[in-house]
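Please find one structure pasted underneath; my questions will follow.
Omission of a single protein chain aside, the complex is shown with its protein chains in their original locations.
Then we have chain A:
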Amino acid sequence: MNARTSSLLLLSAAPMTGCNRNPNVEIVGSYFPGWMVCLVAAVALAGVVHAVLRSRRAHLSIGHPAAVYPAMVVLFTCLLWLCIFA
């Protein structure tokens, strides 16, 4: 089991915990919905995944990257939201 698989499994198990936090986040006096924060973090995480894949020269082998990376962002967003805010 490589690091990528284990991290995915960890994120998949996250919704079971159900943190039940405040669904909004205050940033400099404004309240942002939790999903928006998760979206930003998911974009960053997708960038990290892309960097890891690139370092292993596996990024070219992913088929339909235009669909896979947005799906990855959606996946990370949902997992983070379910973990932290749901």
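The rule is short, and it goes like this: a contact is a pair of C-beta atoms (placed from the backbone, for glycine too) under 8 Å apart; a residue touches a chain by one contact, two chains touch by 3 or more; residues count from 1.
By definition in this document, contacts and distances are computed from a predicted model.
According to its UniProt record, the chain left out of view corresponds to "Membrane fusion protein, multidrug efflux system" among "Amino acid-binding protein", "Cytochrome c", "ABC transporter permease" or "Membrane fusion protein, multidrug efflux system". Seen across the whole complex, the unshown chain contacts chain A at 8, 12, 15, 20-26, 31, 33, 58, 60-65, 67-68, 71-72, 74-75, 78-79, 81-82, 86.
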